[in-house]
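Once you've had a glance at the structure underneath, I'll fire off some questions.
What you see is the complex with one protein chain gone and the rest in place.
Labels run A and B following the written order; every chain starts at residue 1.
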Amino acid sequence: MSTETATVSSPGHEPASAHDDHAHHGPSDKQYLVVAAVLAVFTAIEVLTYFVDFGSALVPTLLALMVIKFALIILYFMHLKFDDKLLLRIFVAGLVLALAVYFVVFFAFKFFSAGVPH
Amino acid sequence: MAIVEREPLALTTGSGPSAALAPLGVLARPTTSTGWRSWVTTVDHKKIGIMYGVCAFFFFLVGGFEALLIRIQLAQPNGTVLSASVYNQVYTMHALTMVFFVIMPMAAAFANYLMPIQIGARDVAFPRLNALSFWIWIFAGIFVTSSFVLGGGPDGGWFAYAPNTGVAFSPGHGMDFYAIGLQIGGLASLISSVNLIVTVLNMRAPGMNLFRMPVFTWMTFVVQVLLLFSLPVIALALFLLTFDRRFGANFFNVEQGADPLLWQHLFWIFGHPEVYILILPAFGIVSEVIPVFSRKPIYGYPFMVFSGIAIGFMGWGVWAHHMFASGLGPISVMAFSLSTMFIAVPTGVKILNWMATMWGGKIRFTASMLFAVGLVAMFTIGGLSGVTHAIAPADTQQTDTYYIVAHFHYVLFGGAIMGLFAGMYFWWPKIFGYLLSEKLGKWHFWVTLVGFNLTFGPMHILGLQGMSRRIVTYQETDGFTFWNGVATLGAFMIAAGTLIFLHNAFYSLSKWRKAGRPNPGPDPWDARSLEWMIPSPTPEHNFDEVPVIHSLDDFWHRKYGEDAEGRAVRIRATEDVVQKGTATDVHLPAPSYFPMLLGLSFPIIGYGLIFNLWLCIPGGLLLVFSLFGWGYEPVDNEDLPHGDHGGHDDHGGEHAGHAEEVSVD
Partner (left out) sequence: MTDAATVEAVAASGHGDVHAHDPHATNTGISNEKLAMWAFLGSECLLFGGLISTFLLYKEKLELFPEFKGRTINQFGAEIFDIPFTSVSSFVLLMSSLTMVLAVSSISRNDRTRAMVWTGATALLGSGFIAGQVYEFTAFYREGLGYTTNIFSSAFYTLTGFHGVHVTIGILLLLVMLNQLLRGKLHAGNAEKLEIVGLYWHFVDVVWVVIFAVVYLIP
């Protein structure tokens, strides 16, 4: 750890001023409308499951639609697709931790084994 | 002297955006810089750190007193000093006090005081929120402790297993104080965790990349991440308990089909990361102390950092080892048993690295170093008993006995408390501007070490002999009498050691004053990190000039180069390296009443929820008023001259590869 050259070492980021917003990237209003329309259509399909019998595809469909809607809002409305990856990582850390921890709790409660009264 | 922005509006001509900031008369920012008001309104991380430390130490005496009551009761069989009901309150409050009102805030004291300085910042990201965290916390501590005189303290153990702590089996107010008090305290830590995470990520000095931060800062950072994600889980558990108790919800109503294990899972999902929250700051402290007093850099810095991260990460996967005897079933028990065994590894890495740091070093056994080495030794013992718990069949015998009590006191007292004392001796001159007596410090250490081992060592034996935890007394025929007597003796030795420390603090202060207040200098230990590069006590503005960092232990490398054999060679006198603390144009955030006022609203609402819902109204009003006051009080006016263009970048001379210091303006 002796002398080093005087390089400026910020961790890979340029210093940002308050004006360095997302003026250059991010969805336009039109794209927001498209995302909203997609969300609305998916919600309509979800509601459709109440009226139409999806059979064994019911739960997978609902879960898939839920996940897609979740992702669309996070990535587009909350801008994570266009922002610094650090923010995505922070949020995903919380999300993944929650999923992992509560999944284990479900297993401990034998949530996934059929019809076991406890 | 630093400029503290006291009357921003007075310095403008009244036009421009500042005119729109016209405050309501009651919302003008306070201006005092001395006296009790300066402490109540401070947003300075250093003052906040001192307040955390002083209050935490007060609670240490309270918790210690509770411990002595336990030991007096258990000194002999069929003890009659405390009734069973009072005994339950005392051991519950002893744990709550020590965990939430001593160790966590003492660590917060060090984190608040030191971490910004160690990364070269002037304060944390959100100074008023920082003050708010302190005030919420201290009011939570007073709230929970006040339970003793308001109908009885919580008596369900610190882990408060439901449904025992539901209203059917704990009808008094004690558990309400627990549920609501910890909820309030948790809020303080949550706010603080967001604050410190943003500070570490965003406010490091130029050149201070993440792997040049001191290990203490790293451990603090990991702790904040653990807090951020674990506190919501206990918040949830406490909400469910509160709703059961206050509103008749059915979360832990077994008659209605509720499952008591729900509480246990939720509590321990928080509770296990919590114990790493308790120990990691102490690990960070000794990672600073041992290198300084071995005159060697920390051995394996990347391993120290990554093992801390690993502990934080793996800590999420072991919680049910607190539930081995609860009927989880063999698969869960096996899985958690395995994960618990693995988590010993990163801690072992740290122990080995501390020892390797000392190996071949030029060791000075100052009081601080004694406590640090004490942690290494005592935590190892506690960690070893911890590994025995990981083996689930063995734990089935050990759980709920004094063997467990021995384990966690070895890691929490022998570990966390000793580490915190190491930090106190180490950083005392930096914070208060005088040195603690080394002689008294050594007495403090040895009396405490012997007393501690006398108290908790025998508990391993007692536990394996079958002495149950949390029992108010035992029988003569149990055969526990002798070791309980020894343990009680040891506890009084610990008390004596603590008194020696108190004496040390005041005696050293008085001696220093009588000697004309000689300044210990910025760097009395010849240390390594940035806080030693500025005067003692720390100037209000921290750094005259924000330093530019070129390596880990940057301060050390400004003082010392290396010769051909890699040995440290002085290249610059300390006086030439340290900052003078004389900058007069640094712009600091202004003080504010609102953190304290907002903090005060919570216990008022809390008392209202317990005793009389009408009280929630003034509490709620104070909350709303404080939020508005906070939002609308004059903020730092951006039009004011900022001190930054008066400050120079500090490149550290030759070390940076320049012939002379260059000022960038």
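Before moving on, here are some points about what is shown:
As a working rule, contacts are C-beta pairs under 8 Å (C-beta built on N, C-alpha and C of every residue); 3 or more make two chains touch, one makes a residue touch a chain.
Since we're looking at a predicted model, the values are computed, not measured.
Touch with the chain omitted from the figure is made, among B:D259, B:D400 or B:E540, by B:D259. Per the touch definition above, the residue from B:F216, B:F251 or B:W556 contacting the chain not shown is B:F251. Only one residue in the set B:V86, B:L150, B:V194 or B:A335 touches the chain that does not appear here, and it is B:V194. If you put the hidden chain back, the residue from B:M203, B:I309 or B:L464 that touches it is B:M203.
Only one of the listed residues, B:A160, B:L228, B:L436 or B:L622, touches the absent chain: B:L228.
Although one chain is hidden here, its contacts on chain A can still be listed: residues 5-8, 10-11, 13-23, 27-29, 32-33, 35-36, 39-40, 43, 46-47, 49-50, 58-59, 62-63, 65-66, 69-70, 73-74, 77-79, 83-84, 86-87, 90-91, 93-95, 97-99, 101-102, 105-106, 109, 111, 115-118.
In the full complex, chain B touches the hidden chain at residues 20, 125-126, 190, 193-195, 197-198, 201-207, 228-233, 235-236, 239-240, 243, 247-251, 253, 256-259, 262, 266, 546, 548, 631, 642, 644-645, 647, 649, 651, 657-658, 662, 664.
We take it that only the chains that are shown with their structure count from here on.
Averaging C-alpha coordinates per chain places the centre of chain A 33 Å away from that of chain B. Chain contact summary for the complex, chain B toward chain A: residues 201, 206-207, 209-210, 228-229, 233, 259, 261, 265, 269, 297, 316, 320, 328-329, 331-332, 548, 550-553, 557, 561-562, 651, 654-658. Remark: chain A residues 1-6, 8-11, 86, 93-94, 97, 100-101, 105, 107-110, 118 touch chain B in the complex.
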